[in-house]
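Dropping the structure in here first, questions after.
Every protein chain but one is kept in place in this view of the complex.
Up next is subunit A:
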């Protein structure tokens, strides 16, 4: 797929990720056809987002002892030589090989023929990691024993000085107390151009102030291209909505309009009379009296009395008194039941004693 150089910058050159899948596939095929067979891998390369990045995805590291579970060398224990990142596969010491014709410029030291045996890669799912546990016998002698983990779980992590990063604990599934440690990586040799660790870690600058920068004014402008047509993206002439929100004081939960509404409602409530005026009583009462005084129907009179304002209070009182009577009845019945149970119990006890049986 895309080479590492092209991945470095997405700005220049063709970015293959921009193309649709079928075009990417076509470009991939074209590039494969143009390459020498010696330089292509037998397994197609994976897109970057599918490649393993973390040690718990790989499950093995360079230097691990593994048990081969598939293929010609099934059952053999061997060592991991390298990780092949483009295909998510690994090189093993003991592996099947394929015949490869190598151009002369790629010949290794001591190579005398064009045809070489090149090891094939293996997927990490086709190997099992081998670890060593120490058994202590009854007489105190210790014996080392190899185990191969069927499945692995990764729980917890620690700082690994040699790898220079956090590494997860590699545990055997269902026996999580058994940890298979990661192999120690080959120490990297410093060359003549390497910077010493002490020199790299030395602190050469301490800021005077956390608020103001020590950099000279206009340093940023001097670093930019003065004749650039497009405005620098950080030179914004506007503020975003979220920035405006952060810069302005928050609005109170009750707005002015709402306050006005509350005030208006309060005024309306106050304007509404709470007691009937004398005129109202006179006007309405006169008509009602005319109507009621002419009533001869007993049923209608009963209705009038039942819907009056005092009828509800009377109803409530009647319901309350009925409830009290009901509760009193329940209490009396409970008392009666208690007495009944006591006398019945006594009678049974006497009967049982007479018969001579044991009562618990």
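As a working rule, contacts are C-beta pairs under 8 Å (C-beta built on N, C-alpha and C of every residue); 3 or more make two chains touch, one makes a residue touch a chain; residues count from 1.
Definition applied: contacts and distances are computed from a predicted model.
**Student:** Can you pick, from "AP-4 complex subunit epsilon", "DEKNAAC104456", "Rab proteins geranylgeranyltransferase component A" or "Cyclin-like protein", the UniProt name of the chain not shown?
**Tutor:** Result for the unshown chain: "DEKNAAC104456".
**Student:** Have a look at A:239, A:281 or A:318 and name the one touching the chain we're not showing.
**Tutor:** Per the contact definition at the top, the residue touching the missing chain is A:281.
**Student:** Quick one: say which of A:177, A:218, A:249 or A:296 touches the chain that got left out.
**Tutor:** Of these options, the touching residue for the absent chain is A:296.
**Student:** Looking at the whole complex, which of A:156, A:253 or A:273 touches the chain that is not displayed?
**Tutor:** A:273
**Student:** In the complete complex, the non-displayed chain touches which residues of subunit A?
**Tutor:** Residues 260, 264, 268, 272-277, 279-296, 298, 301, 303-304, 307-309, 312 of subunit A touch the chain absent from view.
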